[in-house]
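With one protein chain held back, the other chains of the complex are shown just where they sit.
Each chain gets a letter, A and B, in the order it is written, and its residues are counted from 1.
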Amino acid sequence: MRSPMHRLLISALIVALVGGSVAVAAAGAAADPAKIVPKGKMTLAWHVGIATRWLDPQEHDGTATPDNFITAIHDALIKNQGTMLYDYPALAERFEFAPDATSATFWLRQGVKFHNGEPVTPEDVKFTYENYRGAKADVLKEQTERIEIIDDRTIRFVFKGPFLDFPLIFGTANVSGAAWIVPAKYYQKVGPDGFKQKPIGAGPYKLVRQEPGTKLELEAFEGYYRPVHVKQFTIVSVPEGATRVAMLERDEADIIYLVPGELIGRVKGDAKLMLAPVLSGSWWLEFPGFQNPKNPFHDKRVREAVSYAIDRRAMNEAEAAGLGKVSGNWINNDVQYAIDWPEFERDLGRAKQLMSEAGYANGFNVDWLTPAPAYYSRGERIIAQLQDIGIRAKLQVMERGVFLQRQQGGLREWPGLQMILNGARIGGSWANWYEAHFKCGGFNSKDRYCVQELDAKFEQYEKSIDPDERKQLAEEVQRGILENYYLVPVFRHAFVNAIGPRIAAERWQDIFQTITTGYAYPWEDIKLRDKARK
Amino acid sequence: MRQFIVLRILYSIVTLLILSLTIFAIVRLTGDPALLMAEPGARPEDLARVRHQWGLDRPWPVQYLSFMQNVFSGELGKSFNYRLPVSELYFQRLPNSLQLALAASVISLLVGIPAGIISAVRVNSLWDNLGKIIALLGLSIPGFWLGLVLILVFSVWLRWLPTSGTGDWRHLIMPAVALGWYFSASMLRLTRSSMLEVMRSEYIKLARLKGLPETVVIAMHAFKNALIPVFTLAGVNLVVMVNAAVIIEVIFAWPGIGRLLYEGIFQRDFPLVQGVVVMAGFMIIGVNLLVDVLYAFIDPRIRLTR
Partner (left out) sequence: MPTIAMSKTAPAMPLAGRLKHAMTALREAPLLAVLILAGLIAVAVFAEVIAPHDPTLPVPGAKFFAPPFWMDGGSLNTPLGTDFQARDVLSRLIFGARVSLLVGLMGTLVAGGLGTALGILAGYLGAWVDQVVMRFTDAWLALPSLVFAIFLATMLGPSMWNIVIILGLVYWTRYARVIRGEVLSLREREFVKLAEIAGASKWRVIMRHILPNVMNTAMVLASLTVGVVIIAEASLSFLGVGVPPPQPAWGLMLSEARPTLMAGQWWLTVFPGVCIALIVLATQLFGDWLRVRLDPQLRNL
């Protein structure tokens, strides 16, 4: 017969055991953040064809397009996500950039795996970096002295000198793909071509099926270290804008990109749908060969007149239903060291005055105005607006392939008196914009502009290792361009997307979280409603 | 007869060779694909590297030989854009295109033949004029417009059919109608004139003289003979549709060959474009050959002409 004391002890023990296991279970559940089971299906209607090379971060083509895909299938050490421009810790749970910028160290997160179950190791990181052949590969390789694998979770990149731009280049998905880790053994086994057919990454979704060029079927990767909400994710290529809108209205697509301007009103008026006007690329006018004294645009007053004459707000209204931004700078404000500039005024009277002061009271003829491919209506609007101050231009329609070729050819490909309405979205830093579109010898600008003093400052910027000095120089160069109207910014257009009723979102920014892109990643965060929005 | 067939086959081969040469030259005249394949920051060295990687820096005759090699090996070269053998891409998409073309052909025949017969039987009457109007509509309404209107009406307003993509018959019907619409006009006209001619022929007059009822005359005799050229045209149209349905494919996001080719041109994907055009040529020339041989069987006189 047990004593009361005994019974008490045993009860206490039982309580302790039960309580303890409950506590442990609770603690276990807390430590394992809300174990979400992915369910449901979502479809993205993509607005152009799907290039197979976009599934391989090793051959990132430097445009702001592959990031839509590599963020689904792959993951990076650090990346641009949400409001962070480049240093969101993903596969690396932390990273350290040496104060003198001569090295960068990454600590891999515990338990991160590839879709085939293999763990992500520093060897994979080393292979990815050394084997990287895409955009900015040369810059990265030139500056890197060696890669040290410190232990089974830590890896360090040692540079030849201070490499201030490293985190920016490395961590921005629409600049380079070197941080997006691929499985070394698998990649070598199947080769680059095989990898593009059956890519394996460490991202939230794995590729189940691919119809090259038209459809990608993805499924949630349950081993991803963040919760993935939607189980099946289909990306389908639908080049016709009106069809994409129809799909959205019929629940055949949950997210669509690029709503045609004429249909923005229709989508806006539908309570079940949500417009997502993401600010995207900037547009500006170029005056190739303006350094030539015989060119009318040599005179700053003429360029200034152009700036006063164009109606940026009307352009915004007409081309982006007012959802774009009429800002001052030609460089997007989501890159490092980009300055803000007040909106340019529209003053037709002043423009005409400037024109007569410069000696062109009756205006002059421009041979061609070439808008960057496919956006011909914008070129047409500019031409109409310039007519008001006597500048008569003809629209030159040029297919993309030809445009790229002519850009590369430099000034001789742009004979006579020409203007270019160029548009771009470049990530990373302001320097990438300058380098591409203004610098003498820049891969797009070639020899069309060549402003010596600004180029000299830019060289100084590149050589400098003092962040304050760099910022200062960046501002000076941008000022130089804007105050002298070397380029005349027009507007920043909106890449207008739309969200369907099945997606759970209070505002469109819930889905389009990442400010450095027009696409809807991070994909794992997208949730479906339990009941469709009415 | 055998000589005829052999000769015809020889001709077809020569034609194919000419075709391959033509497309090879044309494609290279459109410019440099390296620019489109390399990243925007590519320097001349990078571009040169890309060109070398794809063999674009070799002299043209060498490239042509390599292209022909690819054709004979059945692989048709490797696409710049998709990194897959062109033949694989082609045969992946061919069933989709065939499906669409067959459905469109069936629709064009279903509309064209009855309308053509009625027009012919009731020449110059109201029915005939109605037929003319149908033909007119078929010829003057561009496919892309019709496609979008169909989507608007049947998908968005009535919600009966899905907007786009492949799937079951519901996905097929709108693109097939949009594609077949144009061809039904030529089916109609051909049926009508063919019927008219047959009905005026001696053979039919004899049948009528025999006292057979009109319907029998039409159904038994006129119909069969009149339809030979119609089905021939339908066969040729089928092949044309497989290759030329690009507009419908874009509107309805249909993964067919037309779109493959169209996107390939803008991407300057030389091997893809060459390979697909050669395949297309192969099909068309093949069908022509078959038709020629068939006609030769039917009409011995044709055999004697060269």
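Please note the rule applied: contacts are C-beta pairs under 8 Å (C-beta built on N, C-alpha and C of every residue); 3 or more make two chains touch, one makes a residue touch a chain.
Remember, it's a predicted structure, so these values are computed and weren't measured experimentally.
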Residue among A:Arg156, A:Arg266 or A:Arg346 that touches the chain left out of view: A:Arg266
Residue of A:Glu123, A:Asp193, A:Glu222 or A:Glu399 in touch with the missing chain, whole complex considered: A:Glu399
Sites on chain B contacted by the missing partner chain, in the whole complex: 11-12, 14-16, 18-19, 22-23, 26-27, 29-31, 132, 135-137, 139-145, 148-149, 152, 156, 190, 193-194, 196-197, 229, 243-244, 246-247, 250, 258, 261-262, 265-266, 273, 277, 280-281, 284-285, 288
Footprint left on chain A by the chain that the document does not show: 240-242, 245-246, 260-263, 265-266, 318, 374, 376-377, 380-381, 383-384, 387, 395, 397-399, 401-402
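The rule is short, and it goes like this: only the chains that are shown with their structure count from here on.
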Cα-centroid distance, chain A relative to chain B, in whole angstrom: 41
Footprint of chain A on chain B - complex, ascending: 30-32, 35-43, 46, 78, 81-84, 89, 92, 148, 151-152, 155-156, 159, 162-165, 250-253, 255, 259-260, 263, 266-268
Complex contact set, residues of chain A against chain B: 49, 51-53, 60-63, 134-136, 138, 192-193, 196-197, 211-215, 236-240, 242-243, 246-247, 249-250, 252, 399-402, 404-405, 408, 435-436, 443-444
